[in-house]
Structures are given as C-alpha cells and as structure tokens.
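Supplied in structure tokens, the structure appears directly below.
Here the complex is missing one protein chain, while the rest keep their positions.
First chain written, first letter: the chains are A and B, and each begins at residue 1.
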C-alpha cells in the first residue's frame, strides 16, 4: 500500500477529485496547509500575515492506493494540479504497511 | 518506530484517547481533515458547502509507537472508532526511521 500526498492550490481540488473518480479511486482526505517552495512565496498571489515570511495557503490531498496504482494516481494529480505557474505544488509517496477499514476490519487492498 | 494514522469521526476522540490511556500510550496528535470513502459522503450525515462533492469533516489522530505495540494501537483505535455505520474511518501504519524528543534530544523508544 502507498500514501500519495499532494500539496496543491485550493482551486485544483475539483479537478483532482474528478480525475481520481475516472481512475476508480474510491476515497480521499483533504486538509488545510500553508507553505512555501523555491520562490518563498514572493512571486505568488498574496501575502500571509503575522509571519516573518510569506506562506501561501494550499490544500493537502491524501490518497491511499494499492502500489500498482501509484503512478496512475501521481499522474492524475499532477495533470489536474498543473497550471504552469510557480506554486503548482508537490506530490510525494510514502510506504504504508497496512490499512484498516474501521467499520469492517478489512485490511490492505480490501480496506481502501 | 511506527506512525499509526486514523481518520475518524470527531465523536470518537474521547474513546480513542481513553483506550490509548489504558494501553499506556503517552502521546497523540489531532488535527482537522475532511474526506470521503466508498459512498462519497452521500449517505453520511451532512453536506459540505462550496465543493462539487460532499466532504465529511473528520479528525486525524496520529500516534507514534514502538513497532511491538502497533497492532495493540490499531485494535484500540478501531474498537473505539467503530459504530457499525458507513463512514467509521480508516487506520493506516507507516514506517518511522527515527523519533526525537525535542526537549531532551532522546531518540526512538526513549523519545515517545
């Protein structure tokens, strides 16, 4: 199992969701984050307040997948999130040892 | 070391905490998330606003544990979070290479 994590523009969420739907991916977790990359937020749209540097608000999207589908999920998220402007985001993949579906107790491929 | 991550109903937090206390687990991190699983939020309690699909608000609970305790923590979280209704949540386990307790600099088993 793998966890694909993406830090992307908020505006990309619906397209990511639509792409994952087409791929048959059945679930997703979304949360708020802020950050900066190589431009340190300077060339992006707005300035954060209360910090010594600029943090741009982004969304974190997380998708648990069977490892055989990892590259499909990466490609889908990257295509949906890309505008070509700086600040499009990062995607990374981490290993997952086991997944449990709480209601049923199912594990791993059956659990996602 | 392992990180056990659970996306659960907010109402489950106190029971998860009580179960982990009984197990002697000493720490926990909680944050907000929203998401959907196989029913895409449709059969769950309320509708999110401002998104093209329904995202249900959940809590993310994270617990760093010694690998020998991983299955105990999974079982405790799953039992505390299970209602039997759709939307009870997911639990997953990721490998952790090292943990540091910031105040003391202790590492790994000593650090959690």
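Operating definition for what follows: contacts are C-beta pairs under 8 Å (C-beta built on N, C-alpha and C of every residue); 3 or more make two chains touch, one makes a residue touch a chain.
Treat the numbers as computed from the prediction; the structure is a model and nothing was measured.
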{"item": "Touching the absent chain when the full complex is considered, from A:13, A:28, A:91 or A:111", "value": "A:91"}
{"item": "Hidden partner interface residues of subunit B, rising order", "value": "1, 3, 13-14, 17-18, 26-32, 64, 94-103, 105, 111-112"}
{"item": "Subunit A, residues in touch with the chain not shown (by the definition above)", "value": "2, 6-8, 31-38, 51-53, 55, 58, 60, 74, 77-78, 81-95"}
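The working rule: only the chains that are shown with their structure count from here on.
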{"item": "Mean-CA-position distance for subunit B and subunit A (Å)", "value": "18"}
